[in-house]
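Only a portion of the chains appears, each positioned as in the full assembly.
Labels run A and B following the written order; every chain starts at residue 1.
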Amino acid sequence: MRHFLTTLDWSREELQGLLDSAAELRREPVNHRLAGKAVALLFLNPSLRTRSSFEIGAFQLGAHAVVLEPGKAAWGIEFEPGVVMDGDAEEHITEVAGVLSRYCDAIGLRAFPLFKDWSVDRQDRVIKALAEHASVPVINMETIVHPCQELALMRTLQDHLGQPDGRKFVLTWTWHPRPLNTAVANSALLIASKFGMDITLLIPEPAYLLDEQFMDAGQRQAETAGGSLRVTSDIEEAYTGAEFVYAKSWGALPFYGRPDEESSLRASFRHFMVDGAKMALTNGARFSHCLPLRRNIKASDEVMDADYCVALDEAENRLHVQKALMLKLMDEA
Amino acid sequence: MRHFLTTLDWSREELQGLLDSAAELRREPVNHRLAGKAVALLFLNPSLRTRSSFEIGAFQLGAHAVVLEPGKAAWGIEFEPGVVMDGDAEEHITEVAGVLSRYCDAIGLRAFPLFKDWSVDRQDRVIKALAEHASVPVINMETIVHPCQELALMRTLQDHLGQPDGRKFVLTWTWHPRPLNTAVANSALLIASKFGMDITLLIPEPAYLLDEQFMDAGQRQAETAGGSLRVTSDIEEAYTGAEFVYAKSWGALPFYGRPDEESSLRASFRHFMVDGAKMALTNGARFSHCLPLRRNIKASDEVMDADYCVALDEAENRLHVQKALMLKLMDEA
């Protein structure tokens, strides 16, 4: 049995196998290979793409997805071990994992960090607790990484650029009214480095560096795969020659849990928005974003409506890669 | 590709085709003509019948319905073009429409008006924005019209009265504690006029006239089809000789966005409730309502429990007409 918690646990070859399977499923979307099987999708946070694509994907394979929202329509869950549970949570992850493992053939979880203490959140304890207690595969639907998004991004990259090795990938921070999760940024770094790309991380200042566990992994994977990773605050330099521009906003980790201070820092960086002028500096780059995206905040209407914007392709690929993943994890045959 | 935004875009013959198909599906409810297909149902407002009937209807045709609630379990959506999205919405309808068009074979939307500015709401911009950006058929699940309800009403009318032309149809306003959407009233007017009925619109005073775009369309369609449309405030006159009584409450448009003033106006009209005495004036009329209905507010227990009440038949027909609609819009074969 295998979990899908982070691509760090999966080799490039294994991930490519999923991407190849996704391309096949895109050509032939409906089969019955998971007939009678079920997957539980636990959402602690909102979702449109993830929910739709997993639910429809399961259906197209003959399976059924149950969507559960603990703390809303389902009971609140405690994730820490050994606790005297006299707070809000009515149920421990041990039992949730145990019960759903009896009903289902896989469990997906979306659990965003709590934005209070990064030294806790960076450990990704919630999904690790689920995986520890589940006896069926656990799929990360976004915690502090978003590995399903990584697969969709890499499928899209390969669809548009072919072989990713040595291609110039820019991951640019953008402004947003709130300090967002670093998950997709961490993930973009992980997957681009795993596949040997030449990565430029564009951030307005050092406070926007990603957590060192991901910076280090990106560096290490880039070296292994023959790619590279550099960090810059120079917008023009970053965009020049780029072949793929990927945008994401996130909060500065040194100010984690202090949103007002972070907001002041962030306020002067609205000009990091991706616009037509910046894209004109690239080497005919494609642009993408994981969505949801605030238009004219993270990227201009011009960029979003341009032919080089492949965000919808990436969103569509969520469906295909997740079906490949469910087949890999849930199909014993 | 065809949308189903309003019956104004569909001819009487086309609508009758859907009604005939609905009758067939009522006899043989289960098939696999939409096997492997998916429809997304976006609810910005509550639903019982619409959700159940679309979800079960899709299932009975071999398809799958995904229910999404933007702003609650899914991200909030911005519907206006060109906006700098620094408000609450995390996502623009352009991307929502684009993504769901990649996952699904049709998209349903329920988006009630906002009750602030009728000059805006009357344009029905939200569903038009969705239809503009979707590359799959869009189905109106109630905005400022409710065309699926129109089909169910006309299916029920024909089941009970046969040929609708020239039959006496009374659309009566009723009191309700809150100023409700005019959608179902607009729609009753549209479908009854399209099918050549003799329509009496019973309202307590001129402030309760429907928007002129619907009054005009009703007049125009009545003329075309050989029916008629008159307005009265005389309860006895309206009910006398009626063959079908349809009740709905709605807020007075001149007071739109000023609920306290509208409430004062409305307060003296509680006697418009449909009751046994009023129904006794009719020519053995059937009574119906779109539901949900507050008993002893819009209609008395006596009326709701009478044999002539066909509201459950109409509700049931939602299932059949929507299946006919999905087959028409989603079945390429």
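Points worth noting:
As a working rule, contacts are C-beta pairs under 8 Å (C-beta built on N, C-alpha and C of every residue); 3 or more make two chains touch, one makes a residue touch a chain.
Bear in mind that the values here come from a model prediction, so they are computed numbers and not experimental data.
Because all chains derive from one sequence, the complete complex can be expressed as a copy number, which is 3 in this file against the 2 shown.
Here is the rule we use: only the chains that are shown with their structure count from here on.
Chain geometry summary: the mean Cα position of subunit A and that of subunit B are 40 Å apart. Residues 29-30, 43, 46-49, 51-53, 55-56, 59-60, 69, 72, 177, 291-297, 301, 304-305, 311-312, 315-316, 319 of subunit A are the ones touching subunit B in the complex.
Those residues of subunit B whose C-beta lies close enough to touch subunit A in the complex are 35-36, 38, 40, 64, 66, 68, 70, 72-75, 78, 81-86, 89-92, 94-96, 98-100, 102-104.
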